[in-house]
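Every protein chain but one is kept in place in this view of the complex.
Right, chain A next:
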Amino acid sequence: MSATLEALSQNLQEHLGDRVKSLKMLFGEVTIEVDSADYLAVMQTLRDEPALSFEELIDLCGVDYSAYGNVERVGKRFAAVSHLLSITRNWRLRVRCFAPDDDFPSLPSLTSVWNSVNWFEREAFDLYGIVFPGHDDLRRILTDYGFVGHPFRKDFPIAGYVEMRYDPEQQRVIYQPVTIEPREITPRIVREATYGNVDNA
C-alpha cells in the first residue's frame, strides 16, 4: 500500500511541481493543497496526465474551518475538498483548495473537467455559499425553495431561524421565527492530543 502512495506522491511532485502547496500522507491517504489560482489547471493535469489519471471525481464538499479546534481561526475560512479516484492506477487523492475571500468565497468550477462535480458544487454553494464561476446552473439543491442563508456554515444555528406551521386563522402555511430553545446535552470538548490516544488504554 505505502509503495503505491510513494509512487503517487512522486508522480504528483513531478507533474505538479510547486503548484502543490503542501502534500500530506496520513492514514494511508494522500492530501494535497493547491492555490485557488492553480486550482483548475491542477485538476485538469490530474485527470489528463497518464501518470496520475484520475478519471473519476468521487466527491466534492465545502468545509467551513471557522470554528476548528474551538479556537479563533487564523487563515482562510472556506475550502472545497475533492476526492479523486483513479480506476486504472487504483489510487485516491484528496485535494483541498481554500477560497481566497472569506466574505465572498469563490472558486473556479470543475464542471468542464468532471461532469459529476455539477451537483456537488451546487450542494457546496447551497450549504456553504461558495460560488463556482463557470458553473452554468448554480441553483440551490438540497434546501427548500426560497431558503435564506447557508445552513452548514458554523455560525448558522442548528435549529435554523424560521419554522413552518399551519395557521388556522389565515388558513395557510406560514413561516415564523423558531420557538425551539437551543440546548446542548453533551458539550463539544477538545482535549489534549494524547487524551483520546488509544495506545494508553
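Throughout what follows, a residue touches a chain if its C-beta (ideal position, glycine included) is under 8 Å from a C-beta of that chain, and two chains touch if they have at least 3 such contacts; residues count from 1.
What we mean here is this: contacts and distances are computed from a predicted model.
Note on the omitted subunit: UniProt lists it as "NADH-quinone oxidoreductase subunit D", one of the names in "NADH-quinone oxidoreductase subunit D", "Pyruvate dehydrogenase E1 component beta subunit", "Paraquat-inducible protein A" or "Urea ABC transporter permease subunit UrtB". Contact with the undisplayed chain is limited, among A:M43, A:V63 or A:L107, to A:V63.
The hidden chain makes contact, of the residues A:Y39, A:F98 or A:W114, with A:W114.
Screening A:E6, A:D48 or A:D144 against the full complex identifies A:D144 as the residue touching the chain left out. Listed for chain A, the residues touching the missing chain in the whole complex are 26-29, 31, 55-59, 61, 63-64, 67-70, 81, 83, 87, 90, 92, 94, 114-119, 140-144, 151-152, 158, 184, 186, 188-191, 193, 195-198, 201.
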